[in-house]
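Have a look at the structure that comes next, please.
The complex appears here without one of its protein chains, the remainder shown in place.
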Amino acid sequence: MSVEQQDDVDGDGMTKGGSSQKCDVPAVRRLEAMYAGFRDADVQGLWTLPGLLTPVPTPRAVPHRWDARLLADLAAQARDLVPISAGGDRRVLACANPGLQGQPYATNTLWAAVQALGPGERAPAHRHTPAALRFVLGGAGVWTAVDRDPVSMSAGDLVLTPSWTFHEHCNPGSEPMTWLDVLDLPIVAFLDAVFFESPETAPVTAYPDRSDSELSFGGGPGLLPVDHPGAGAGRSPLLAYRWADTERALSGLVERFPGRMAGIRFSDPHTGRDVMPTLRCEMFRLPSRARSPRWRQTGSRVLTVLHGTGHVTVGAETFRLAPGDVIAVPSWNAMAIEADTTLDVFSVSDAVVLEALGLSRRETCGDHD
Amino acid sequence: MSVEQQDDVDGDGMTKGGSSQKCDVPAVRRLEAMYAGFRDADVQGLWTLPGLLTPVPTPRAVPHRWDARLLADLAAQARDLVPISAGGDRRVLACANPGLQGQPYATNTLWAAVQALGPGERAPAHRHTPAALRFVLGGAGVWTAVDRDPVSMSAGDLVLTPSWTFHEHCNPGSEPMTWLDVLDLPIVAFLDAVFFESPETAPVTAYPDRSDSELSFGGGPGLLPVDHPGAGAGRSPLLAYRWADTERALSGLVERFPGRMAGIRFSDPHTGRDVMPTLRCEMFRLPSRARSPRWRQTGSRVLTVLHGTGHVTVGAETFRLAPGDVIAVPSWNAMAIEADTTLDVFSVSDAVVLEALGLSRRETCGDHD
Amino acid sequence: MSVEQQDDVDGDGMTKGGSSQKCDVPAVRRLEAMYAGFRDADVQGLWTLPGLLTPVPTPRAVPHRWDARLLADLAAQARDLVPISAGGDRRVLACANPGLQGQPYATNTLWAAVQALGPGERAPAHRHTPAALRFVLGGAGVWTAVDRDPVSMSAGDLVLTPSWTFHEHCNPGSEPMTWLDVLDLPIVAFLDAVFFESPETAPVTAYPDRSDSELSFGGGPGLLPVDHPGAGAGRSPLLAYRWADTERALSGLVERFPGRMAGIRFSDPHTGRDVMPTLRCEMFRLPSRARSPRWRQTGSRVLTVLHGTGHVTVGAETFRLAPGDVIAVPSWNAMAIEADTTLDVFSVSDAVVLEALGLSRRETCGDHD
Partner (left out) sequence: MSVEQQDDVDGDGMTKGGSSQKCDVPAVRRLEAMYAGFRDADVQGLWTLPGLLTPVPTPRAVPHRWDARLLADLAAQARDLVPISAGGDRRVLACANPGLQGQPYATNTLWAAVQALGPGERAPAHRHTPAALRFVLGGAGVWTAVDRDPVSMSAGDLVLTPSWTFHEHCNPGSEPMTWLDVLDLPIVAFLDAVFFESPETAPVTAYPDRSDSELSFGGGPGLLPVDHPGAGAGRSPLLAYRWADTERALSGLVERFPGRMAGIRFSDPHTGRDVMPTLRCEMFRLPSRARSPRWRQTGSRVLTVLHGTGHVTVGAETFRLAPGDVIAVPSWNAMAIEADTTLDVFSVSDAVVLEALGLSRRETCGDHD
């Protein structure tokens, strides 16, 4: 059985043919009537929709760097000028990617922000379905209570406030403190799955060294409480990953594979899966003068520097790196990191989402791909 | 240790206080300077961003019904007026939800469209990372070749073209045929993970009754080829779910639980998981005069009617249902179906995405919730 | 740092050395005293235990064939002479592997037996932790009620009575019927996990064509009831795999790969995993004159012939195959099947146990390995 070759069409859907067709007035009128019918019926012709299916991803977000000192200065101004309200607000400065036309998101999928809490301040408890993490770039002295379990925060610590857990922040000390928040808010908003709730409970007022979560799950690698099934909901029951442990893990890898970039992935100790179902957290260490491979992958990423200096190339941009800088890496932009000194870089990405949905793709690039 | 209660703030971030503060010109200027600094630094204050965290989801997409006869009429017009181009296009009419301001999507996450192929026409092969399915509302006579395995299509059949599989459609017969396409395109586009590619291969010209996929995986419930691990990538190796099987499954459930809505979920026979990692496919049968529960859940859904009449309530809207109608159900809108005659309704949703990301929430509603 | 080479020892643990040592009476006495101490303390020296760790498996069970006609004749005699007792007994003839020194097991891990039920007879309900399956070699007319769901039995059907489900067999018709039982009893007994219980319930007296289990789960490949999580406990909720479906699956595979042995694995439709956590069930079809590969694997297997003739080689033995024959295949014995006519062979193995415990090993063998 043979299938005949069809005539080509232009974008407007008119048949290409002899000159007689170009003057086929009734056909034009019928097309116009059809398109009017489309509008009335809330349908659109695929052939009138360019750019839906592109050869490779074309993110609107752009590679970008937010300067640590500028962020710190603005956070300090906000600490002076913008009190924490009793209504549940936070003193948060959101990194808004210049490509996203005013949306307060660092990338298409990630919210990244600096949060500042002055001495004696408290950000009251609430919960929401967007999941959050806190990465401490410096200082100490704030406790984040997660479902009423108070977790202390110090430089280099990763603290989780998973989806729909109540969380409040309190600075009972005498020094201001600032940290980086990352949320999956753009994802949850896109999926029309945002819920928010404030509790009617008294604030948490205990400030222990180790949270209950750490007492139960933080003993050591591979050591789990007997008969405990984990937290469920695809998230880790361990709420704090301490810098001392992270440092030990990174230095072990550097000792094992000298001269190469070491990387650890923060995981749920009950499953080895990512700490939360939407956010992959990683920490990279580049020894002095080391270079990472250059690679790209689907999904976006936010980087921040904990220690050291160097630079990062993202797509066609190269940014200098210093402690506290925040970098946006949009999807499918090739990325490479180079260290001047020993460089510790924290990374949050949506890679776990891409993997769960069968959309993860990754490749190593040549230097000038 | 005590933490002092903080002053409230307005949305603009100014402190509420005595009248003296209202005239505090230097503070106002400092605020203005700070906000200017925000703009220069590409940051935004959370307190200036209302509506980010809502008590419940607030979808932009609205409940909507596309009328079967209108879709059929427009598809027939397009069949006459818009030839299939040699460049890879399809003759596709996308359902554009009126709430989405011109986006050609049925809901926030789902593309739904009518595709028409006339006698002797062929839609040439291509592949893309967005996953697609075809649900045949009537007729027969088209083959969809998936990675060169030709799959016949008849009324009531569900045919898969999973992410990144080559697919082409061919109508070697003498009758036009129309079917419903559903894609996860909005999700893949949101994630900046769209890839597209056209092959340089000859068209498939075999039109067997049963595809290789069915010969291998379609024998019966729970019967798998020995030593076959499945298709991988979170998707089913079985590419066609035939109406005869679906009918048998639905009538079994109706016999088991008389008078109640029966529902089957199309699954990967190797895992029992959904047919593709982003799309849940289900078929519901309501016996004559039966009513479904009224429930709502996070995530969106597209319904279409295969057989029978009745009506569906979505949020505050009630739509009559007849064969071929297409219905959009946005997230968290309560839904209930009522049958006049025996009613067979096909459903596609993003529930599998919400579940994978820990964002699935579902509740039964009273009649007037 | 250097570690000195040690003296060799004999199996008896005495040092090998010069002739002076052979006369070292005190050493001998000390050894004797030590071994006496071993006995008193209930310990044994590894060096006195030959054969614990062998280069390859050394099964005690031997390749064996039980002849169909002989089994049928003995079952008929038992039907005449041994009534079903009211105490819970079954009229069961267990295949006892000649290598197992009187144990009533077909292999180290599998119980295989012929069970016969005359017209009007009933084997009353009980349950036990050993899991069982019934494979019908011929005839029809018995129902097996599983947790009170009556499942009809006909030639070629596979019926499950999973661990700890109540089951009773009833023959309400006028013809005797015989089938093959396979249980994991040796495994459960080895693990000291046998529990047994008789209920105090009235017998099941309904004899429907399709069981509730089939109405819910037997619709077709990949079709699952909505919102149903499966049976749990690692076992299938589908209790009967009908020959009509199995035949369709086998003929599809033969059409797909002509001339080759086709094999299907019976699986839990909710997970694709084996039907029960200890027993893998498979059905092989060899077209006339076809030969299987020759392979061996860890774990044991019981085969029985449903249709056709041929022969099977197991280790160094070759057995003719005819309908109803039962074959024992011990671990790591190479196996190959050859068909005279179209040959349908049912297989039960413990492969799923070996896989779960990381002990599965499999290799293709040359013709004379």
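Miscellaneous remarks
Letters A, B and C name the chains as they come in the text, with residue numbers starting at 1 for each one.
The definition used in the following text is that a contact is a pair of C-beta atoms (placed from the backbone, for glycine too) under 8 Å apart; a residue touches a chain by one contact, two chains touch by 3 or more.
Keep in mind that this is a model prediction, so the values were computed, not measured.
For the chain that does not appear, the touching partners among the shown chains are A, C. If you put the hidden chain back, the residue from C:Ser213, C:Thr313 or C:Ser331 that touches it is C:Ser331.
One chain is missing from the display, and on chain C it is touched by residues 1-9, 13, 15, 27, 30-31, 33-34, 37-38, 41-47, 49, 52-59, 61, 64, 66-67, 70-71, 73-74, 77-78, 80-87, 89-98, 104, 108-109, 113-114, 120-122, 128-131, 163, 170-172, 185, 187-197, 203, 205, 207, 233-235, 276-278, 298-300, 330-332, 350, 353-354, 356-359, 361.
Residue positions on chain A in contact with the hidden chain: 210, 212, 214-227, 230, 236, 238, 241-242, 244-246, 248-250, 252-253, 255-256, 262-272, 275, 282, 284, in rising order.
As a working rule, only the chains that are shown with their structure count from here on.
Chain contacts here run in a simple line, from one end chain through to the other with no loop closing.
Relative to the centroid of all protein Cα atoms, the closest per-chain Cα centroid is that of B. In this assembly, the chain whose C-alpha centre lies farthest from chain A is C.
Rounded to a whole number, the gap between the C-alpha centres of chain A and chain B is 25 angstrom. Between the CA-based centres of chain B and chain C the separation comes to 45 Å, rounded to the whole angstrom.
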